[in-house]
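With one protein chain held back, the other chains of the complex are shown just where they sit.
Chain lettering (A, B and C) follows the sequence in which the chains are written, and residue indices restart at 1 in each chain.
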Amino acid sequence: MVKIGVVGATGYTGVELLRLLAHREDLRLEVVTSRELQGSAVAELFPSLRGHVDLEFSAPDSEALGDCDIVFFATPHAVAMHSVPGLLEKGARVIDLSADFRLQNVAVWERWYKTSHCCPDLIKEAVYGLPEVNRAQIGNARLVAAPGCYPTAIQLGFIPLLQVGLIDVTQLVADAKSGVSGAGRKAAVDFLVGEANESIKAYAVHGHRHGPEIEQGLNRYSEQAVNLTFMPHLTPMIRGILATLYAPVAGGKEVSAELLQTHYQDYYRNEPFVDVLPQGQFPATRNVKGANYCQISVNYLAENSRVVVLSAIDNLVKGASGQAVQIMNIMLGLPETTGLENIALVP
Amino acid sequence: MVKIGVVGATGYTGVELLRLLAHREDLRLEVVTSRELQGSAVAELFPSLRGHVDLEFSAPDSEALGDCDIVFFATPHAVAMHSVPGLLEKGARVIDLSADFRLQNVAVWERWYKTSHCCPDLIKEAVYGLPEVNRAQIGNARLVAAPGCYPTAIQLGFIPLLQVGLIDVTQLVADAKSGVSGAGRKAAVDFLVGEANESIKAYAVHGHRHGPEIEQGLNRYSEQAVNLTFMPHLTPMIRGILATLYAPVAGGKEVSAELLQTHYQDYYRNEPFVDVLPQGQFPATRNVKGANYCQISVNYLAENSRVVVLSAIDNLVKGASGQAVQIMNIMLGLPETTGLENIALVP
Amino acid sequence: MVKIGVVGATGYTGVELLRLLAHREDLRLEVVTSRELQGSAVAELFPSLRGHVDLEFSAPDSEALGDCDIVFFATPHAVAMHSVPGLLEKGARVIDLSADFRLQNVAVWERWYKTSHCCPDLIKEAVYGLPEVNRAQIGNARLVAAPGCYPTAIQLGFIPLLQVGLIDVTQLVADAKSGVSGAGRKAAVDFLVGEANESIKAYAVHGHRHGPEIEQGLNRYSEQAVNLTFMPHLTPMIRGILATLYAPVAGGKEVSAELLQTHYQDYYRNEPFVDVLPQGQFPATRNVKGANYCQISVNYLAENSRVVVLSAIDNLVKGASGQAVQIMNIMLGLPETTGLENIALVP
Partner (left out) sequence: MVKIGVVGATGYTGVELLRLLAHREDLRLEVVTSRELQGSAVAELFPSLRGHVDLEFSAPDSEALGDCDIVFFATPHAVAMHSVPGLLEKGARVIDLSADFRLQNVAVWERWYKTSHCCPDLIKEAVYGLPEVNRAQIGNARLVAAPGCYPTAIQLGFIPLLQVGLIDVTQLVADAKSGVSGAGRKAAVDFLVGEANESIKAYAVHGHRHGPEIEQGLNRYSEQAVNLTFMPHLTPMIRGILATLYAPVAGGKEVSAELLQTHYQDYYRNEPFVDVLPQGQFPATRNVKGANYCQISVNYLAENSRVVVLSAIDNLVKGASGQAVQIMNIMLGLPETTGLENIALVP
């Protein structure tokens, strides 16, 4: 029985992890922490878990975390890095859903997160946990950085295109639309129903923290450094990310819809959670709501000499907690789809 | 391997049935019918089912239906009754999610549904499929009428109160709020985003088809015929029903919060899908979204000498397809919770 | 030119007041206060006001408030009462949108608002500002307490019924559904999109602050003290209140749909903002969104011997800022509809 700890389970990625883990018969939820709610029942905060999770929140510095086989961090940034070294020392393996170990360049991390990193050495050891990219390294890792939500949708959409090498990587655009749950479960005026419903807006127009993570990921697949304009939008829905990705065909290259379609299908043929839609079908975030899938459509607009890729995920599942469980399955040598085959909730 | 047929799977209760049945290893989806879409892939209509359901829609008069062990009808009213006699004859057992066999009084049925019933004899045989009321009869039934969504929420909320006998049954009010998916997946102006979002209204103010079904169910638990004012409301959300139930304490009776709480908890102690919340906690439809639970809170308002029960379900799960699967489990002698333990999708 | 001050204009009732006042040519917005935003432009906080309101927020203790002819308080409770005595002394007239002067019984106020009232003498002078009830007194008042949102919808719906005297006032139920803007524009987890969308719930089940205000208002129209069960619900929309009001016909009384319809129409014949719908039409909150109307439907359910009244308002207009402007018009001797005739925003 694999022993599991979850740090910071009072947010949306936390409750989503609990939803996905609660019924696993091969695991046991040992510790669920929250500094402010320690001692109160998890199911009192989240009544959806009544009858499924019987634990109380523990203090986050609980000794018991070190006895876990796998510890998930579902914390804001700059929290996990303080605890990870000690946990690794005690033999736990860590999956960090926060940003602390995603960027290999410490200076870039420190600029975007406006604080010093307390364990830059561990950044080198940390494996970037996008299974479709790093499956082998994840399997052996002690510390995995689960990718951000936008980076997951955008990398899965762009990587086959970069890999096939037909586009002008200096002209990439990623126009991404996220549901409001991406902002987390914290008191803030901007995400009230009265502010965020019945409206759409771009935000972080002059730079978003996920930008460098996306570029780092895309540059692995491009000889030339990509020039990506990434523009996130707050969309009036709870869950879901749709990334609309634009890339011009490179000068002198021949492209066709068939070529792209075949390439994408081949590229993801063995991926259990990436679903390339047939020509003429297009993703909607509703079709992956609550499920760990990324649905992708690749389109060639001949008149514009441009490729448009549409990539949809549930930001809390494939964009966070589902992907973290997928990572855990790989780390534990389990079938990767274990506990993750539930179907999207439609309507 | 139990063979399953689903008639009319292009609507919301249909796709929800498929979501709940697709991964069952003890069942095989044999036939999924749709008159208009016969020959096209189910997963083309519902891309959420890609990789989970490989069937094509068949014609509804498919011979193959008769070979199924269990046939679900997820059709509008006055459709199932025409096919059920033939299917029963061939040995299939039927779970009808429509209204055709819910009302024991044929005349009442015909008045509300404005057509003649073609097999009134079968109405007598049909078992009303609320497991919390009729578990034993369901187990042996050939034909089960799955309850309506409002009737499920309202009966589960009111029954223990009627059973304990402390209230004035001539003054019952059920103010019920339903998400828009209750109106089904059919082209109709009233349920467009532009009509039904950002607004709430009562409808069927002078009588709703579920009224007689609710009264029939409540009267089983009341010596005196109940006088129930049932008022449904269209609520700007996709899923969920909240029923707010009001009953005055009968003259001369003594009631307390503790008495009611204990009674409700005892009444539902062995029910896997009815969850009586502790005093001070109240249901919200989000906490049962996508799950087969009914969450109930019973409240005594001493100043008003009135009991208020709050009852929340997902109209498409415990109010329709989840309950139909629960019924099937009972009919097949399986553990009642098989395939139904998934946790609500929060947020 | 009438000089206007608005205290606490950073909330939803504040911005709604500014929307309704900005284009009045007979008024001049002199002072708009906010402690935390003093010195910054109002239109920076609310970009919808760009080009319409050129003011900056002032400190709330601004001397300039005392020079205004009319000062609106759009503050949380227990704020206005500290400033009102001084303002009245300086000759300003006050319209308080908060709860500070709504309840005539000081002890009740102090119990519900959990603080001492600092100027109980002014409570006696304060006029309860429901124009349909108190028009004459409002005209001469120095201090008017604008009614709460629920109390407006519920009183306007119930008053004609109480006045005609055919119902059992010991069995009243008001099941009310409010949009999330009713909770104000303050950082709070409960009203995030991820919490409040796609869900409905009852709240304040064992007592809401508007309860005593409603009872105070209804008792003016009833010989016997009413026994009202008032149950508010948080509804997943921004604006709107629908109150569904239930009342049994009193023993021995004869009621008919025609009688009730005629009575309600007569009762409100001269009211510019109360619209009694014809039989067969029912209110939806969308039809009053952004407008100062209350749409009412009165229904007699003969089988239940019960009257059901449906009453819809926009909680921020007729339920708050629109009504405050209506009050101001009366106080200033202007046509009551001045600046309030805009039509609801449909869809």
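Descriptive notes on the structure:
By our rule, contacts are C-beta pairs under 8 Å (C-beta built on N, C-alpha and C of every residue); 3 or more make two chains touch, one makes a residue touch a chain.
It should be emphasised that the depicted structure is a prediction, and the values quoted were computed from it without experimental measurement.
Remark: the omitted chain is touched by one listed residue; of C:T10, C:T75 or C:S181 this is C:S181.
Of the listed positions A:G8, A:G182 or A:G240, the one in contact with the omitted chain in the full complex is A:G240. Residues 171, 173, 175, 177, 179, 194-195, 197-203, 205-206, 227-229, 231, 233, 235-240, 242, 244, 246, 248, 282-287, 289, 297, 299, 301, 304-306, 308, 310, 312, 347 are the ones on subunit A that touch the missing chain.
Residues touching the missing chain, restricted to subunit B, are 12, 179-181, 185-189, 191-198, 236-238 (touch as defined at the top). The missing chain lies against subunit C, touching residues 12, 15, 19, 22-23, 44, 46-52, 181, 185, 198, 238-239, 275, 277, 281, 283-284, 286-291, 293, 295, 316, 341-347.
Rule of thumb we're sticking to: only the chains that are shown with their structure count from here on.
Chain centroids computed from C-alpha atoms place B closest to the centre of all protein C-alpha atoms shown.
Mean C-alpha positions place subunit B and subunit C at a centre distance of 38 Å. Each of residues 198, 238-239, 283-284, 286-287, 289, 347 in subunit B touches at least two other chains.
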